[in-house]
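I have a structure I would like to understand better, so I am pasting it below and will then ask my questions one at a time.
As you look at this complex, bear in mind that one protein chain is not there, while each of the others sits in place.
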Amino acid sequence: MSGAAELPLFVAIPVAILLVLGAGLSLAGSIGLLRLKSFYERVHAPTIGTSYGLGSVLLASMIFFSVLQTRLVVHEVLIGILVVVTTPVTLMLVTRAALHRDRLEGNPEVPPPLSRPPEQD
Amino acid sequence: MSRRLLRWVLPHPILSAWLWLMWLLLEQSARPGPLLVGLVVALLGGRAMAMLQPQRVRIRRPGLILKLAGAVLVDVARSNLAVALVVLKPRPERHAGFIRVPLALRNPNALAALACIMTATPGTAWVEFDVEDGELLLHVLDLVDEADWVRIVKDRYEQPLLEIFQ
Partner (left out) sequence: MMSQMILSWSLLVAQVMLGLAMFGPLWRVLRGPRAQDRVVGLDTLYVTGMLLLLTFGIRSGTVIYFEAALVIALLGFVSTAALAKFLMRGEVME
């Protein structure tokens, strides 16, 4: 903990709260991944960790390093942008792949293709 | 002639400028070495983007973006809490399901934005979109009333996106 002793209390407390909140949200998402029953329900769980879970931890680190003035706060912003943009894309790709596989197997739980008959390829 | 050369070297000046700035900030120095490498990266990034030939983004009402972003931040926070509650305190009567939402949105950039918003919100997941009919298949974790969700998607997100992009 380099330099943390000089940190004023009114900065340390929000940082601590944000850290625990972010980790807690991430843990809730992880429990959801374990507990929820079907694949399409489980897709919802990780987004807790990647939205506000990640956001809280990044914000905590930004406040911490800005107050200590040890370095520029660039990495957190970049990581935040990267994860916010990429997570929906990967989740959508996996969901579509899952839908495609379920339809090929004729799983009755998934809805049929919209309007058109399925393509033959 | 020189104009065409400039357009070839710098097809996306704003993107290249951002790339250069980010590179220098990550390097945390402005010595000639990082400056030069960053410049090469920025120019290559601009060229690569030009090769992908993206559709030009036309934004009609930039002010509305901030309003939409604020609404999304609030909704994502609310949805975070709702999904965390569903996970930690399961209710037997909750049921998840697919819903279909007819969309008027056709602009690819606007659709991409909507897809990111819907998937980033923990309670909803974008599953499939039919370009011909403009029908969207959504999966909702806590489905109470279908018509309610259709209205939320159309009023809260689609309407602002239509005004911003089209």
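Order as written gives the chain letters A and B; numbering starts at 1 within each chain.
Everything below uses one rule, namely that contacts are C-beta pairs under 8 Å (C-beta built on N, C-alpha and C of every residue); 3 or more make two chains touch, one makes a residue touch a chain.
The model shown is predicted, which means the values in this text are computed figures rather than measured ones.
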item: Hidden partner interface residues of chain A, rising order; value: 1-5, 7-9, 11-13, 15-17, 19-20, 22-24, 26-27, 29-34, 39, 42-43, 45-46, 49-50, 53-54, 57-58, 60-61, 64-65, 68, 70-71, 75-76, 78-79, 82-83, 86-87, 89-91, 93-94, 96-98, 100-101
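In the analysis below, only the chains that are shown with their structure count from here on.
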item: Euclidean distance of C-alpha centroids - chain A vs chain B, Å; value: 15
item: Interface residues, chain B side, partner chain A - complex; value: 22, 25-26, 28, 76-77, 80, 83-84, 86-88, 90, 96, 98, 100, 115-116, 118-128, 130, 132-133, 135, 137, 139, 141
item: Contact footprint of chain B on chain A as seen in their complex; value: 25, 28-29, 31-32, 35-36, 38, 40-41, 43-45, 47-48, 50-52, 71-72, 74-75, 78, 84-85, 87-89, 91-92, 95-96, 99, 110-111, 113-116
